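A selection of the complex's chains, in situ.
To keep things simple, chains are lettered A and B as they appear, and every chain counts its residues starting from 1.
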Amino acid sequence: MHETIALRTSGQGLYEFTRAVQRFLSDMPVRNGLLTLFCQHTSCSLLVQENADPDVQADLKAFFRRLVPPANDPSMSYLEHRTEGPDDMPAHIKAALTQTSLSIPVIEGRLALGTWQGLYLFEHRDAPHTRRVVAHLLEG
Amino acid sequence: MHETIALRTSGQGLYEFTRAVQRFLSDMPVRNGLLTLFCQHTSCSLLVQENADPDVQADLKAFFRRLVPPANDPSMSYLEHRTEGPDDMPAHIKAALTQTSLSIPVIEGRLALGTWQGLYLFEHRDAPHTRRVVAHLLEG
C-alpha cells in the first residue's frame, strides 16, 4: 500500500502536505498501522513542524539560510560542488541537517500527530521543482 | 499495539526514557518487529545518544544553545515568531535539527540498541512540560 505524492515547489521554504497524506490514508482499508514518508531527493527534505503561525515557517527558512549561506557567500568559499549554482551544495547540507524519512503511527484511521503538528516538504532550491514523496502504509 | 508515554520535563536538556520503552515492549506478545517512537510536539524532539557519561548530555545542550541562541540574543533579532517568549522559536529550530520519529528493530524481544545507546527526549523549552511520545510496535 503505497503512493507517490507529487508536490510543486516555487523556491526555498516549507510546503505543507498534511492533507495529501490524509487523503492517501483515507483511501486505504487500514485502521491501524505505520505510515512512512520518504523523500526521493537530496536537495529537499521532510519536517514535522507547527502549522498554526506561518511565522514559524518563515523563521525556519531564515535560520537555515543563515546557518548554510549560498555558495557565493564568502564564508562558503570552501565548497567544491557548484554544478547547479549557489543554492546547489547548501541544499544538500540543509537536507542532511533535516529528515529524509518520517514514520508516523496510524491509530483508528488517523495519523497520530499532535495538535499543532503539520507535515512539510522543506524545499532548499530556488528554482521551481516537482518533488516526489513516497507514502507507504503497513498494517498492524 | 501502541501506547502513549508521558514524560515530565523541567527545563531544556535530555531526558532518558529507555526504560519506559522497554516496559512497553515487555508487555507486548511480540518477539520480533519494529518499534517506532513518535514525538507529538514541535518544541521538543527525540535523540539516540550515549548514556554512559552525563557530560555528553550537558555538552549537547550547550552546543545547541550556542547554535540557536534565545530570541533575545542580538544575533537572533530576525526572528518573527515570539508568541511564547525567547525560548519559543529556538525550540522549533532545535526540533527541526534533530528527530521527530525514531525506528528501532526489535530482535528476540529486545531493542536492537548498541551498547552505549539510550533513548532521549530533548526538551527545548524552559518551563516544565508533560510531553507525549507514541510508542508503536509492528510484528514481523
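Here is the rule we use: a residue touches a chain if its C-beta (ideal position, glycine included) is under 8 Å from a C-beta of that chain, and two chains touch if they have at least 3 such contacts.
Because the structure is predicted, anything quoted here is derived from the model rather than measured.
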Subunit count for the whole complex, all chains sharing one sequence, 2 displayed: 3
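In the analysis below, only the chains that are shown with their structure count from here on.
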Between chain A and chain B, centroid-to-centroid distance (C-alpha), Å: 20
Of chain A, residues touching chain B in the complex: 32-34, 47-50, 53, 55-56, 58-60, 62-63, 66-67, 97-99, 102-105, 107, 112-117, 138, 140
Touching residues (chain side chain B, partner chain A) in the complex: 1-2, 34, 36, 38-42, 67-68, 78-81, 83, 89, 92-93, 95-97, 99-103, 132, 134, 136, 138-140
